[in-house]
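Structure record follows, encoded as structure tokens.
FYI, not all chains are in this one, though none of them got moved.
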Amino acid sequence: MRLQLATWQEVEAYLQRSTGIIMPIGSTEQHGPNGLVGTDAICPEAIAWALGERHDVLIGPTQNLGMAQHHLAFPGTVSLRPSTLIEVLRDTVSSLAHHGFTHVFFLNGHGGNIATVNAAFAEILSERSLSERSLGGQPNGDLQLTLFNWFMGRRGREIAKELYGDAEGGHATPSEVSLSWAAYPEAVKEAAMSPHVAPEGSAQCDALTFRKRFPDGRMGSAPSLACVEHGQRFLEAGVEDALEAYRAFLS
Amino acid sequence: MRLQLATWQEVEAYLQRSTGIIMPIGSTEQHGPNGLVGTDAICPEAIAWALGERHDVLIGPTQNLGMAQHHLAFPGTVSLRPSTLIEVLRDTVSSLAHHGFTHVFFLNGHGGNIATVNAAFAEILSERSLSERSLGGQPNGDLQLTLFNWFMGRRGREIAKELYGDAEGGHATPSEVSLSWAAYPEAVKEAAMSPHVAPEGSAQCDALTFRKRFPDGRMGSAPSLACVEHGQRFLEAGVEDALEAYRAFLS
């Protein structure tokens, strides 16, 4: 069930059955010559929506903006500062916990979000921990938070290795491009890329340094290998990987 | 063209033709017994996507979360504090201005966002104004910001008046419910509501007071009048209203 397509009474009924929720989180940033700006949001959203159709799991609205400062030298990138994203996640979790959700599972599509999302969890928990003394020695409610990166799932990793080997790379990867195309086949792009496999390096730098290191936006990847059919396999694998992680998280 | 479905090179090419962009912004909040939690995001998104398909206008990713504190006593509502939403909009506009966008048109679906979005504009412009002295008396770039509420468009207003008269109300209105159903016909809900037209009142209060005033979440409205066909009319009207406003904004 998608939260956006439910009524509040349906959410109320869901909370009787389960207090877990999956929240897709991505980014809006360049993904090389044939990758979509929305790739990092589209991938976890597509996985989450498929999962929510097949299983009784509530799927929250997608956080389309993430921490993408290193991509700002490429048009179309929209980045939240970490301090902003922390506040967004704090308000999101506060609202969900207010309704009685106890297990919030962020399904993430962007490596650049990982540090900030974990810092946000610590920010949220800091407040709760400091209030516990006045609560007489009991934990401040039951709130579990976790982050799962779809692109780190075992099944998806195996397919990527099989299909692309070292040409999977680190950004604008053929696996994520494929998955975004499976979600939006009308958006498949053709683009010449040279070299076939992009250079590797670190992304922990300012935007212009990043663009000097990675002139067309790709990092160590060969997304010309991407296709819709691959994307369908990644979608299926992603659903299985995420479901497994979500079930482990709930228990 | 949707930014999420474009490559950065396509955005670069678009910026040669136009420096305007439409950013849908909504909310995730209860919309009464038959309205969707995502209504306020779905409506401007549906209008923007249709507009972007028919005209050469870039449509940014939807801001799904808005200022919805007064709805927090209904399960499913996720609210950003105004201070958080201001930071989100500041980072969003900073990123867009960085790429050379000069006209950012927020297409809004939620009355509760209006004050905060305008405060965010003032926050962004404050920083620019204070930096102008050191720029030798020239305006700090060309940046125009505006907010357009789809539900205030002339064409849409006329249809709502014709179809519902006073039963349109102020929240969980039959017009927005219809439009969201037109976008997601699979999510049409049936729900008994009593009284037919909900009570009226002010929403400037805390969440529990709001729920006491508006027990099923509706404000002055009769959304049982909603239907998909109405929604299609609102969608068409919304595209025309928004396009007219956007063109006036650009010139």
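The first chain written gets the first letter, and so on, giving A and B; residue counts start at 1 in each chain.
Rule of thumb we're sticking to: a contact is a pair of C-beta atoms (placed from the backbone, for glycine too) under 8 Å apart; a residue touches a chain by one contact, two chains touch by 3 or more.
Please read all numbers here as calculations on a predicted model, not as lab measurements.
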Subunit number of the complete homomer, 2 shown here: 6
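Here is the rule we use: only the chains that are shown with their structure count from here on.
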Interchain centroid distance [CA atoms averaged], chain A/chain B, Å: 24
Interface residues, chain A side, partner chain B - complex: 2-9, 11-12, 15, 28, 30-38, 41-42, 60-65, 72, 74-81, 83-84, 87-88, 90-92, 95-96, 98-100, 184, 186-187, 189, 191, 217
